[in-house]
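As you look at this complex, bear in mind that one protein chain is not there, while each of the others sits in place.
Just so it is clear, A, B and C label the chains in written order, and each chain counts residues from 1 on its own.
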Amino acid sequence: MHTHDEPIYGAGIWHFATYVDRYATDGYGEPRTVLDAIKLAGAVGELSVVDLNWPFPPGGISTAEVKDALAEQNLRAIAVTPEFYTGKFMKGGFTNPDPALRRDAIELVAAAAEVGRELGIDYVKLWPGQDGYDYPFQADYSDLWDKSVDAVRELAQAFPDLKFAIEYKPREPRNRMVFSSVARTLLAIEDMGVDNVGILLDFGHSLYGGETPAEAAKMAISRGRLFAIDVNDNFRGWDDDMVVGSVHLLETFEFFFALRDAGWQGVWQLDQFPFREDSVEAARAGIRTMRAFHHALNYLDRDELAAAQSAQDALAAQRVAKRALYRALAESESA
Amino acid sequence: MHTHDEPIYGAGIWHFATYVDRYATDGYGEPRTVLDAIKLAGAVGELSVVDLNWPFPPGGISTAEVKDALAEQNLRAIAVTPEFYTGKFMKGGFTNPDPALRRDAIELVAAAAEVGRELGIDYVKLWPGQDGYDYPFQADYSDLWDKSVDAVRELAQAFPDLKFAIEYKPREPRNRMVFSSVARTLLAIEDMGVDNVGILLDFGHSLYGGETPAEAAKMAISRGRLFAIDVNDNFRGWDDDMVVGSVHLLETFEFFFALRDAGWQGVWQLDQFPFREDSVEAARAGIRTMRAFHHALNYLDRDELAAAQSAQDALAAQRVAKRALYRALAESESA
Amino acid sequence: MHTHDEPIYGAGIWHFATYVDRYATDGYGEPRTVLDAIKLAGAVGELSVVDLNWPFPPGGISTAEVKDALAEQNLRAIAVTPEFYTGKFMKGGFTNPDPALRRDAIELVAAAAEVGRELGIDYVKLWPGQDGYDYPFQADYSDLWDKSVDAVRELAQAFPDLKFAIEYKPREPRNRMVFSSVARTLLAIEDMGVDNVGILLDFGHSLYGGETPAEAAKMAISRGRLFAIDVNDNFRGWDDDMVVGSVHLLETFEFFFALRDAGWQGVWQLDQFPFREDSVEAARAGIRTMRAFHHALNYLDRDELAAAQSAQDALAAQRVAKRALYRALAESESA
Partner (left out) sequence: MHTHDEPIYGAGIWHFATYVDRYATDGYGEPRTVLDAIKLAGAVGELSVVDLNWPFPPGGISTAEVKDALAEQNLRAIAVTPEFYTGKFMKGGFTNPDPALRRDAIELVAAAAEVGRELGIDYVKLWPGQDGYDYPFQADYSDLWDKSVDAVRELAQAFPDLKFAIEYKPREPRNRMVFSSVARTLLAIEDMGVDNVGILLDFGHSLYGGETPAEAAKMAISRGRLFAIDVNDNFRGWDDDMVVGSVHLLETFEFFFALRDAGWQGVWQLDQFPFREDSVEAARAGIRTMRAFHHALNYLDRDELAAAQSAQDALAAQRVAKRALYRALAESESA
C-alpha cells in the first residue's frame, strides 16, 4: 500500500548562489550568475528540478539561455520565484504604500509568470518578503491583509492556467510578515476565492514559527492547498536554512511521514543557504538524509505506530518511529 | 465619533486564587474557595464581572451560594470556565484517547453550561488545556483536530442559546495545543459550521505565540468571532500572566486601539496570575493601566495616525501613539 | 585511549514522583512517597544512584527508612536536593527579603547536608529555584547576587568535607533566576572563593537558555567545576524535561562527546518529568539512548572529526559524528 514511485528531488537555485548579509556586504564568496548556479545544481547529480529566481540573477540573462543551461544539466524548472522583495520594495510589494510600486510588484510577478509558462513550470512561487511591518503601530493590518489578498487574487485570475504557491514565513526581512503561518495563509486563500492558489510549506519557517511542521502540512493537505514544500533546518529561533536533518531529525522525519502517508505528491525540495559550506556537498548531504527518510518510511510499522498514537503513548510512538529512522540513517551513512 | 460608554472591567476569578506549581506543591499562599475569591474581587472596587471556574473550587459549593456571594459584591458572572484540564484529563479533554473520558469532558462542559445559564452568563469559555501533545510522533494530528471540532460543535448545537468562546494558547500544560493560534482556531470554527462559537483572545497567549495581538484581534473581529478578551503581560516566551503593561505597553495599547476602533463591544478582562503579589493590588494596577489606555484613545489623533500608517511611516506612527499614551499614563500614575 | 569503565546511570528521584501544575492541581496521578519512588527507580533495573529531595516527600519519613529502601533496590544516594523552593520561600531562599526566611533556607540546606553525610552522598545539590525576580524594577540585582554568593559560601565553609553543586537554570518558577547560566554561575563561584562548590549542568536548562550544552560543559570542566550533570530534552523554549534524545539527538550526543573526551568522570543522570508517561519506561528509554551515545563514542573516528573541526568543515564534522551515532542508535533500537 505504501509503494511509491522514486521520489523526485529539487532545490531553490539560490542554494547554489553566494550570499551577502548586513555585515559581510562584500559577500560570502564570489558572485555567481544563475547560469553558474545551474551548473552547480547539475553537479549534485541527484537533482531533477529547480526553482528559479526571476529576473535571472544578476539580470540580463535570457530565458533561452536559462533553458539551454537547464537542458545541459538535465534539470527542469519547477517554479519561478519573482524577486519583488528587493530594495525597491523595501516597504512592501503587494502592500507597498505607493500604488505605483504596488503595481510594479504585481507586474513583476506577472512577467515572471509569463517566463514561467515558457519554461513549463508547475507553479509560480510567491514569497512576499517585504510585505509586513517592523514596529508597533506602523501598519493598518486590515489594509495589509486586503492588499495582499487582492494582489494574489488578481494574479491568480490573470493566469488561470498556472498555480501560485505562497511561501509563508514568520519574519525576515520584515520584523513581521503578512503571510506568517499556515493557518493565516489558508484563511487568506479562502478570502481570495480562487482555486489556483496554494501554499509552499517551508519546513524551517514552520519550525521557527512555532508550528509542528507535520501538523501544518496535514492542515494544508486537508484543504487541498499544499502545492509544494521546501526542506532545511534551524535552531528554532530564526530561518537559519541549515542542511536538512542537522538539528531536528525526528521532526523532519515526521514531516516526511505526514506528507507521504497523506498521499501527497510533489517534489522534495531543498531550501538551504550554505553561507560557508560547499553548496554541492551541502545539497548532497541534504538529499542523502531525505533519501534515508524515504527508506525509513518503508521500514515504518504503521500499525504499531497507529496503535501508539491512538493511545497517545509517546514512548511507544517514538520507539516505532526511531527504529525505522535509525535503521535507514545507519544504512545511509555507512554506505 | 469615538465617544464610548464607560468601559466595563472584569477578571477571571482565578486571579484571586492562590496557586501551586510543580515545585511549590504546597502552594503560593493558603488555598481559597471561590467564595473567598469573590470577596477579593469585590474588594478591588472596580470590577463589574467575573469569569468563574466550574466546578466551583474547591468543590461542594452550590450555584446559589455563588450567586449570593456575587450579589453581595455587586458582581455578575460573565462566563463559566469548565475545568476539563485537571489530572483526570491529562491526556486530553475533547481529544482524550479514552472515549469515556472524552465523553466526561463534554458532559462536564455541558453541566457547566447549565450552571452558566442559571447564572446568566454571556458565554461558556472553552480552554482545552490538555488537548494537544508533547512529543514528536505522539499524536495523529487529524484525529486531534476532528475530535476537537466535533466536541465543540456538539456542545454549541446542544446549547444554541449560549455562546462558546475558545481561548487559544500555544502551549502549557501540553507542549503543543490544538487551538494554538487565532488563525487555526478560526479555521476550526469554520469547520464546526455553527454561529455560536467564537474566540476569547488572551493578549499574553497571542504575544508569546508570536502574533501581534492587535492584528490577531482584527482578524477575529473581521470574521465576527471575537467574543471576549483577556489581558495580562509576559516576557514573550511563556504565559507569565503578569500585570497588564508591566512589559509591553505599546503593544497592549495597540491592542486596545484595534479593539475600540473596530467598534468591538465587550468587557476588558484581566487574566493575571499574581503568584507572589497581593491579588487585589495587582488587579487595581492592571485596571489603572487599562483605564489609562482608554483615556489615551480619547487623546489619540487618528487622522495623523492614519496618515502615518498609510505611508508605513513607523517613526511618525509611533510618535502619534506615544504622545497620547504617555499623556494618559502620566495622568494616571500621578493621580 | 578511549576505553572507559562502564558508565554509571542515575536519576533524580522526582523522575518517579507524580506532579501537579497550576492547572492540574489535583495531580498527574496519585501522590507517591519517596519510598514508592525508590521502588520504581529500582524497577528500572539500570540505575545505580539517585538524587533525593529532602525533606523526604511527603515528609515524616526517616533517613533510616530511606536507607533501607535504597539498599533493597541496590541503589545509592549520590546527592540530596534540599527543597528550599516551596511556597514558604516564594520570594526567595538564599535571597529572601525576610532575614528569618533566608536563615531558614540556609538551615534547611544545612540539615539536608547532615542527612546527606549520613547517606554517604557525593554532593549536595543546590537549586535555588525561587531565587530571582519576576518584574522589571522588582529587585536590586547586586543584593540578590551578594546574598546568593554569601549563602553558598557559608554553607560550603560549614561543610568542608562535602561538595555543593549549583544547578543553574534560566527561569521557572521565577521569571528570571540568579544562577541562570554556566558563565554567571562560574563567576559566582569565583566570588565565593571556596573549593567545594561546583556546577550541576542540566542539559535542558543549558539548551533552552541559549547555550550549546557541549560548550557549556567544556567551560565548566576547564575551570574544574563540573561536579554533575542531568540529562533530558525540550523544545528549546522551556524546561520540558522530556525523555533524552526525543528532540535534540545530535546536540545531546555532542554533549556526551564533550564530557567523555575531556575525561570527565561522573554519573550519567536523568532529570526527566514524565507527566503523562510511565516513569519506569521513560527512564529505560532515556538510558537506552544514553547507552547508545556511549557506544557511538566508541565508534567515533576522532582523527577525522578533529581534522574537520580544525577546518570548521561543518559538513564533514557532522558526517563523522552521524556515522558513529546512527550506527549505535540503530543497534540500540533494533536490539
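Going forward, contacts are C-beta pairs under 8 Å (C-beta built on N, C-alpha and C of every residue); 3 or more make two chains touch, one makes a residue touch a chain.
For clarity, every value in this text was computed on a predicted model and none was experimentally measured.
Engineer: Could you tell me which displayed chains border the chain that was left out of the figure?
Structural biologist: Computed over the complete complex, the missing chain touches A, B, C.
Engineer: In the full complex, which of B:151, B:199 or B:285 touches the chain missing from this view?
Structural biologist: Candidates B:151, B:199 or B:285; residue touching the omitted chain: B:285.
Engineer: Quick one: which of C:219, C:280, C:297 or C:330 touches the chain that's been left out?
Structural biologist: C:219
Engineer: Using the definition of touch stated at the top, determine which of C:133, C:273 or C:326 touches the missing chain.
Structural biologist: C:133
Engineer: Tell me, which residues in chain C touch the chain that this view leaves out?
Structural biologist: Contact residues on chain C toward the absent chain are 91-92, 97, 133-143, 145, 170, 176, 180-181, 183-184, 186-187, 209-210, 212, 214-215, 218-219, 222, 250-251, 254, 257-258, 305-306, 308-314, 317-318, 320-321.
Engineer: Residues on chain B that touch the omitted chain in the whole complex?
Structural biologist: Within chain B, the residues touching the omitted chain are 235-237, 243, 246-251, 276-278, 281-282, 285, 312, 314-315, 318-319, 322-323, 326-327, 329-334.
Engineer: Pick out the residues on chain A that sit against the missing chain.
Structural biologist: Chain A touches the missing chain through residues 19-29, 85-88, 90-91, 129-130, 134-136, 171-173, 175, 235, 237-238, 240, 242-243, 246-247, 273, 275-276.
Just so it is clear, only the chains that are shown with their structure count from here on.
Engineer: When chain A meets its copy chain B, do both sides use mostly the same residue numbers (more than half shared) or mostly different ones?
Structural biologist: Looking at both copies, the contact residues mostly coincide.
Engineer: State the superposition rotation angle between the two copies chain B and chain C, fitting on C-alpha atoms only and giving a multiple of 5 degrees from 0 to 180.
Structural biologist: The C-alpha superposition of chain B onto chain C needs 180 degrees.
Engineer: So, what's the distance in Å between the C-alpha centres of chain C and chain A?
Structural biologist: Averaging C-alpha atoms per chain gives centres 39 Å apart.
Engineer: With chain centres defined as C-alpha means, what is the inter-centre distance between chain A and chain B in Å?
Structural biologist: 35
Engineer: Which chain B residues sit where two or more other chains touch them?
Structural biologist: Where chain B meets two or more other chains at a single residue, that happens at 91, 134-136.
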